[in-house]
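The complex appears here minus one protein chain, its other protein chains still in place.
Coming up: subunit A.
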């Protein structure tokens, strides 16, 4: 990725340019010390004078009133604020009329910023004051008073906090007067510029120590640049929070959000005092010290999927390269490319007006799907790349494209749209009051049947939608977690009913939860801690992540729901020190994981291919093949995965083989005993019990009317009170419960203290002979009920008899 800069031959301003601001993707306002406000139209390349300010007004900062405020969705912002050196700020209309000038500070007003909903303006002055103003320019409050000038100011993502530098310190101050102020020393020199991105919640700072730094919103340092030759005079986040730009003397830099630099330009600009990204995030404008305004386009973005490499060569052109045969295709677009995504054999590109869907020739990428298109593979790829599907966008401000196997999601303006690859609009899920402009790949996740979203207003909630209907799942209540959720991801394989969501919370613990909750509340199960980044495989339900500096693969995360003890055996871990500090998983395609290190280099690694194959076998119910494969591979993880999958799918014979292979003898025995159970219900109940779901097990048995078995279940789990309760309620086997209780107490040499038992023990005679006879009768009854099922000889009908 790099910047393509353009500078005019002669500067349009006669003196230095101090500030710039975009109104739309193609229109920029700039003003400088020559008191002129110029309008730059990039479509026709014209520059026109909007207004000339009075000679004693030296503008310092400019900020447009945010558009898309409230119900007024469409339309451009029509007002901006200019702060000036005479201690005033001016509200100026788009046509250049000065609507209002307000005396704000003594000394110059160094910065002015609207909050995200346009209800307040914050100004920072040379006198060290931070002041909050209403939209019309009435003073609301003086937020802070400092002994040093404040050079820059930025709003927090929720417009509830303000970030500003004082000297070498950075300060985050909430608007609420009593809330805690966060303050830390950030630089070795005076800090000149700060910026805070609402999408990724990261903070940028730059100072006279010639460094720029990235912080999170708790003030932890994420990146610190090397020292430059000149002070860094400007920093600015791209709207989507993936990139930022850095300006200095004769220097313009494009950096990734993790801090490393994509590209460096050395244009002849003098110091770049201010940088602003266009609204669609495709270009950045800079106010130069020599009177120029520099424009820089981000080009040469790169997308990779399997054997295809896509590069944005120009603003309106892409190059697709098939690395297998070196075939190159050029894709041309009518408008500027804003966003693109390449996954699952489809390239989705959004321009300012339209959406293009290209399809690569590789259509089938699962192991066992029939491949009728084998012949097609030999066809030139060009045929596919040259016939895109094109449809018009609803709003034309796509901020995010997410893809899954069957559809893709566009976040376009204020709404989300789910399209099929044929270009059909499937659904448009809605959360009332959600700010869609700050959604990113960590806060939205898409799978074939489900969409998950996390809202900024309450970060503990995860909203779940049915992808096809766009309606909330289940009872419509969002999934609630104990603490704030940071990252969410839906698994991609398997049937919709088993859809799982993995999420990482603020403590960096990794949880997994079912998405479709049937009946009762399904708990989220913790399967990892200190997880920094995670990704599901694009096809099978394999999860990988970096867990406390170790690269970890959960080959079958669902194991947490069937046999939690087995979880460590289904995980493969390897040392992740080669990925250095805080790496990010970029993609997980097939069994190839791509990780971006914090210095920006990509590292590829392969995981074992077998678990994915087993996943596919199980989806196709090919148990014998799966067992054969495991025997061939002879790996504990594959066997453990197979065991868990067999339990999930209630295939007991496979489970027995698998558990035996990993040496879990106790479980093999239990499975054997389950296999011998007389009725289907009992078996189901014991499988549930095996997975630790006691209540489900009991419910199944009771539903089948097997009262004695339910009581026995409780006795076996030493759940005495419940056993007695059941017995009394159904007026049967009270003596059995009492007899077992007695035996248990005798074994432990204890006396009965439980009042209820004492009370019932009075009226009941314990006679083991009678009890045995009754139990035998119950078992016969159960066997008769289930006589339709060929069960073979079974001596023990319930493991309880082993007592």
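Annotations for the structure displayed:
Criterion: a contact is a pair of C-beta atoms (placed from the backbone, for glycine too) under 8 Å apart; a residue touches a chain by one contact, two chains touch by 3 or more; residues count from 1.
Simple rule for what comes next: contacts and distances are computed from a predicted model.
The UniProt record for the undisplayed chain lists the protein name "Intraflagellar transport 20", from the options "Protein Abitram", "Intraflagellar transport 20", "N-acetylglucosamine-6-phosphate deacetylase" or "Transmembrane protein 231". Residue A:605 is the one among A:47, A:119, A:448 or A:605 that touches the chain missing from this view. Of the candidate positions A:264, A:497 or A:777, contact with the unshown chain belongs to A:264.
The set of subunit A residues touching the chain not shown comprises 229, 250-251, 260-261, 263-264, 266, 592, 597, 599-606, 609, 632.
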